[in-house]
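Here it is, the structure, as structure tokens.
Complex shown without one protein chain; remaining protein chains in place.
Per-chain numbering from 1; labels A, B and C assigned in written order.
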Amino acid sequence: MPVMSIQEMNSFLAEHFPQGEKFGVLTGLGDAWAEMKLPVDDEHLRPGGTVSGPSMMALADVCMYAALLGQIGPVALAVTTNLNINFMSKPLPGSDLLAKCSLMKVGKRLAVGEVWIRSEGSDELVAHTTLTYSIPAERMG
Amino acid sequence: MPVMSIQEMNSFLAEHFPQGEKFGVLTGLGDAWAEMKLPVDDEHLRPGGTVSGPSMMALADVCMYAALLGQIGPVALAVTTNLNINFMSKPLPGSDLLAKCSLMKVGKRLAVGEVWIRSEGSDELVAHTTLTYSIPAERMG
Amino acid sequence: MPVMSIQEMNSFLAEHFPQGEKFGVLTGLGDAWAEMKLPVDDEHLRPGGTVSGPSMMALADVCMYAALLGQIGPVALAVTTNLNINFMSKPLPGSDLLAKCSLMKVGKRLAVGEVWIRSEGSDELVAHTTLTYSIPAERMG
Partner (left out) sequence: MPVMSIQEMNSFLAEHFPQGEKFGVLTGLGDAWAEMKLPVDDEHLRPGGTVSGPSMMALADVCMYAALLGQIGPVALAVTTNLNINFMSKPLPGSDLLAKCSLMKVGKRLAVGEVWIRSEGSDELVAHTTLTYSIPAERMG
């Protein structure tokens, strides 16, 4: 079971990422998983009118961060050490993006997870990400 | 030799990424390479006061895009299919970031390059990225 | 539905990889997925008595190859263009390895899949791989 509620996590993210709502909103948090939604607006667009790759990477990164902190508590200094993303199809124009993270490993020093990204209203995968976070030896809280 | 000058490429990027200057400024363009600088401002910061990972991914992505288009001309629809990034050290607080892309392959359908990112005034690597772009069958221009 | 049966695929793999049984045996083949088993023997061991990383990469690579060819038919010249693997825990000593591939995209030119590897008799993930295959313009068969 996660050690933080969705409300606690959203408050934590808002505090630590003042510009964070542009990265997405946490919509689900469970045992080793998290779900976020990225409301699409002009700031995320790239040529062609679809959400930019960096916006999706940011979404995946925060989704993994939320899933991980849901398991180990608010360790603000956990940092991404590796991110690998495959872009597979264009997002639906005008649709929000949905991200789901599943943690594959939560070790003492490293955590590994994957994040699938789709457009709301579509089953087609837009992007897939695997991420590694390094967990600091001394935890806060 | 690149088929576009720095001035032409900066104009092209500005046209196609209206929000693009926040991704960085092209400072060098040569045969299968490009260099960019990301002036640091509040928009790029993450907890701890350093540039966020997604800002670095965006910088690497645009740097590869510029290096590639420098070789093949303004193919706006070339798209990233894979990006892998390793974060190695914190950027120097308050320093701009410098990115250098070297293309390793420019094929008919795929191009592969790598991008090293450092803080201005430091030799330490902040991040390293490898990227694959898919080149559309029909080119513009 | 896959266009080849397990028997046809195992025959195809045996023909094209004469040294292939050391890469594993196909145990399941379905719609956009495949399962393989790698019987552990001395040839795969690394210091510490566990299966080597390269043996797992080979297993993942062949598992994706089987899943892909199950969808598009025996295109022997499909080639891996990118492989990303995270090693998460040591395999159980003396246990065979099980791999499951799920295809995430099968496009005209590129296919992307992921492969999870576990030890038989354990739920813990040993490794996770994402792979991209390039599909040649002209298909055999």
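The definition used in the following text is that a contact is a pair of C-beta atoms (placed from the backbone, for glycine too) under 8 Å apart; a residue touches a chain by one contact, two chains touch by 3 or more.
Bear in mind the structure is a predicted one, so any value in this text is a computation, not a measurement.
**Q** Check each of B:Asn10, B:Thr50, B:Gln71 or B:Asn84 against the chain that is not shown and name the one that touches it.
**A** Among B:Asn10, B:Thr50, B:Gln71 or B:Asn84, only B:Asn84 touches the chain that is not shown.
**Q** Of the residues A:Thr27, A:Ser102 or A:Ser134, which one touches the chain left out of the display?
**A** The one listed residue touching the chain not shown is A:Ser134.
**Q** So which of C:Gly30, C:Gly53, C:Gly94 or C:Gly107 would be touching the chain we can't see?
**A** Looking across C:Gly30, C:Gly53, C:Gly94 or C:Gly107, the contact with the absent chain belongs to C:Gly53.
**Q** Provide the residue numbers of chain B that touch the chain removed from this figure.
**A** Within chain B, the residues touching the omitted chain are 82, 84, 86, 88-89, 104-105, 107, 112, 114, 125, 128, 130, 132.
**Q** What residue numbers in chain C mark contact with the hidden partner chain?
**A** 16-17, 19, 23, 42-43, 45-48, 52-55, 57-58, 61, 76-77, 79-87
**Q** By the contact criterion defined above, which parts of chain A meet the unshown chain? Give residue numbers in ascending order.
**A** 81-82, 84, 109-110, 132, 134
As a working rule, only the chains that are shown with their structure count from here on.
**Q** Regarding the chain A and chain C pair, does the interface count as same (over half of residue numbers shared) or different (under half shared)?
**A** Same-residue interface.
**Q** Among all chains, which one's averaged Cα position is nearest the averaged Cα position of every protein chain shown?
**A** Per-chain C-alpha centroids ranked by distance to the global centroid put A first.
**Q** Where the CA atoms of chain A average out and where those of chain C average out, how many Å apart are those spots?
**A** For chain A versus chain C, the centre distance works out to 28 Å.
**Q** Which residues of chain C are in contact with two or more other chains?
**A** Within chain C, the residues that touch at least two other chains are 82, 84, 132.
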